[in-house]
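A protein chain is absent from this complex, but the other protein chains hold their places.
Up next, subunit A:
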Amino acid sequence: MDLHFGDSKPTHEERAAVDALLGPPESSWEGADRSDADLRWARGGREARDRRDLLLPGLHAVNDRIGWISEGALDYLCRRLTVPPAEAYGVATFYAMFSLKPRPATVLHVCTDLACAAAGAPELCAGIEARLGLGSGVSVERSPCLGLCERAPAALAIKAGDPLRTAVSAPATVEEAVLAASSPGSAPEEPPAALAVPQAGQDGLMLLHRVGVVDPSSLDDYRAHGGYTALRRAFELGPAGVIREVTDSGLVGRGGAAFPTGRKWQATASQPDRPHYLVCNADESEPGTFKDRVLMEGDPYALVEAMTIAGYATGAHKGYLYLRGEYPRALHLLEHAIAQARARGLLGDDVLGQGYAFDIEIRRGAGAYICGEETALFNSIEGYRGEPRSKPPFPVEKGLFGKPTVENNVETLVNVLPILTMGAPAYAAIGTGRSTGPKLFCVSGSVERPGVYEVPFGATLGEVLTLAGVREGLRAVLLGGAAGGFVRADELDIPITFEGTREAGTTLGSGVVMAIDDSVPLPRLLLRIAEFFRDESCGQCVPCRVGTVRQEEALHRIVERTGADAAGDIALLREVGRAMRDASICGLGQTAWNAVESAIDRLGAYE
């Protein structure tokens, strides 16, 4: 490799931010001052190249401390990691949370996505911008869903510095959001996660039963409420036994693809290539989804325990937890939980004295919906642009760092705990034949009690909406988020199972149930969905990169039109949508047209 670095130098502050992550440089080959010894030998190279995966944490380190990433800082980071600056630039510009241009230390992300838009985000934004004009030291940015939809409209303030400060304002008013941005350190604390669980404390919950009941920062409390019994049982069963239980339970992935979890684990476990990796996908970015955040904030040890079990079953000794960059509270709680578990021998060289070594490393995303796609997530961890890889090969064979990898999302993993404590047959008896176990739904929009609901599979859409108290004037429900589809208000008897939604020609997706009443202008909503996909396309393949733009343009043209006036553009949308679904590399492009199509076909939008 023939690396060329410019002559821009990092400031003292930038250098300190990078060194805090990587330690001080050892030689001039990686950015220190030149010493006599440096003239005689070269270090860096291969050794440093193995640390390419620290690029994303390095970019975070600088962005967190300074608020943006200068040429000097990027160059220094590249020297330290032996990463070509052009590539690092390509990576840094991929993520929405990084800036490569100077900007104020405080950024206020104001959500303008589906639930927030319906709850008055446009007025909120305008109000905030009027109060925080130029020179206020705050940069106001319109953001995709912040995962706080149950408290829409939402805003998240991030103030760079040492330490980094964050504050959430939700439901936000202009005053509160401005306060959060101007002094994030003294902003009022967020309400506990349990507030997002209207059923909290009720009997019979399996996934949410500890949320609001345990102290999320106390390992003892977790253990006092049944924590770590599942891991003990896993050690009794042995890896093959655990996989058998998970397979027999009928658990399928909750992230949207609905792949049988046991099969995935078995396929990874049986790969001869080593090491194996476990990746927990906590990059929950589907607009309307917030269940993983609530689980992680309300019961963080459950995820740590579940990851340990998954690692044990599949022969992995290292688990990566890829966490959405917009979830500062979940980050703190999980960092704390992992440190406690390590200190108490529940992670580390000898988990529970069973001779099994396992540890978890958290990696923060930086604002890219596409990184929820499993292979894009691997690239992101490895320090490359978060572009999906083409499959085959599949992750179970060649995943993270090219090694066999099992990837599951938070909700899927947390289901493993009840499977092991109650046993596969009892678990499989819950729900329907093809969709077993409990399921979490993120209910938001036009309901009295928005939040995360746990119901056994088999409940109907109407039942879930009734739990949440649906308001008058329901027009439609968006199922599965922006990549999902709309159903009509008269279709509430659809059983929300994998097979039930499929039969009804829609999808369960990530478990979003967003109630839309007739006060919401549908064409605006559809435009927002199109805008979202245009923003979030990675840009790798033509059908998605250009197709999402052409679809947004067509929806703009017909935003105030109906009938014959819209027909030509609707035909165009269909043609482009069909090619996107058929020819895009990954799920983003393949599903980007689903919601709009369903609104046209089922709701008669533009008629």
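In this text, a residue touches a chain if its C-beta (ideal position, glycine included) is under 8 Å from a C-beta of that chain, and two chains touch if they have at least 3 such contacts; residues count from 1.
Convention: contacts and distances are computed from a predicted model.
A chain of the complex is left out here; the name its UniProt entry carries, from "Membrane protein", "Molibdopterin-dependent oxidoreductase YjgC", "(2Fe-2S)-binding protein" or "Nitrite/sulfite reductase", is "Molibdopterin-dependent oxidoreductase YjgC".
Only one residue from A:Asn63, A:Thr375 or A:Ser584 touches the chain missing from this view: A:Ser584. Annotation for subunit A: contacts to the undisplayed chain at residues 1-4, 6, 71, 74-75, 84-90, 93-94, 100, 368, 370, 385, 390, 534-543, 545-550, 553, 557, 572, 575-576, 578-579, 581-585, 590.
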